[in-house]
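The complex appears here without one of its protein chains, the remainder shown in place.
Should a chain be cited, it is by its letter among A and B, assigned in written order, with residues numbered from 1 in that chain.
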Amino acid sequence: MAVETKTISVHSEGEMNVIDITAKIDEVIRKSKINEGIATIFVPGSTASVSTIEFEPNLVKDMKNAMERLFPSDIKYNHHETWGDDNGKSHVRATTMGPSMTVPFKDKKLLLGTWQQIVLIDFDVPARKRDIVVQLMGE
Amino acid sequence: MAVETKTISVHSEGEMNVIDITAKIDEVIRKSKINEGIATIFVPGSTASVSTIEFEPNLVKDMKNAMERLFPSDIKYNHHETWGDDNGKSHVRATTMGPSMTVPFKDKKLLLGTWQQIVLIDFDVPARKRDIVVQLMGE
Partner (left out) sequence: MAVETKTISVHSEGEMNVIDITAKIDEVIRKSKINEGIATIFVPGSTASVSTIEFEPNLVKDMKNAMERLFPSDIKYNHHETWGDDNGKSHVRATTMGPSMTVPFKDKKLLLGTWQQIVLIDFDVPARKRDIVVQLMGE
């Protein structure tokens, strides 16, 4: 049994950019000594989440529409008074969806469905580099 | 320390079928060599989620009502244009709730509350067999 903690980085356009990170996680597993176990995928920061989706542009649009419908951009957020920020919606979306996901793998393969990709969802406003922790544990 | 990766299967009626899988996970733990650790429960596929609930029929109805209120069946989903599918709502619900959960256990017992069951929530439309990965890790 062993644990390996890595960081992957992606460029995010911000504002509900949904980024497929499956290949990067596959690569972390391929280069590791671990064949079977969990990949814990964790976003440091409080304005992004990780989940899975069938990664195709129309569904990504549907996800953006759902987030805008549930946590609208144009309502009042008290958080804006704290820092003069404009990303209250980003925080509330990220806290609701959570920063973390664990995906099991075996024989060095993530046990995903055929039409299921791992994505970072960036709820924040500005473009930026996003670091994501990928920690493998197993044997 | 060891890792064991199993798959359990259930029959799902589709359309917000909420299925109590606690007993099946208990059985995986009972038959394993691991006494203390985590059970990672992961649904391959992008139209179902796992969570916990007080599993009683009225609350299951409330959960269905909430999902229908937040992600209605009768609004436009762009995903329908991609494949001619009708399950845009199913995907958006599943991505929001996530495919994965980790539950700790000790002395071969899941550390759940008294009124807390582990459930598969199938957001997709058709009835089908659903496979769920249960991976135990610990000692």
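The rule is short, and it goes like this: a residue touches a chain if its C-beta (ideal position, glycine included) is under 8 Å from a C-beta of that chain, and two chains touch if they have at least 3 such contacts.
The structure presented is a predicted model; accordingly, all values stated were derived computationally and were not measured.
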Check: Of the residues listed, B:Pro72, B:Pro104 or B:Pro126, which one is in contact with the missing chain?
Finding: B:Pro104
Checklist line | Interface residues of chain A (partner: the chain not displayed) | finding: 1-3, 5, 38, 40, 42-46, 70-71, 77-82, 88, 91-92, 94-96, 98-100, 102, 133, 135, 137
Note to self: To test your reading of the contact rule: which positions on chain B touch the chain that is missing from view?
What the structure shows: 1, 36-38, 51-54, 56, 58-59, 61-63, 65-66, 70, 96-98, 101-104, 106, 111-113, 115-116, 137-139
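Methods note: only the chains that are shown with their structure count from here on.
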Item checked: Between chain A and chain B, centroid-to-centroid distance (C-alpha), Å -> 19
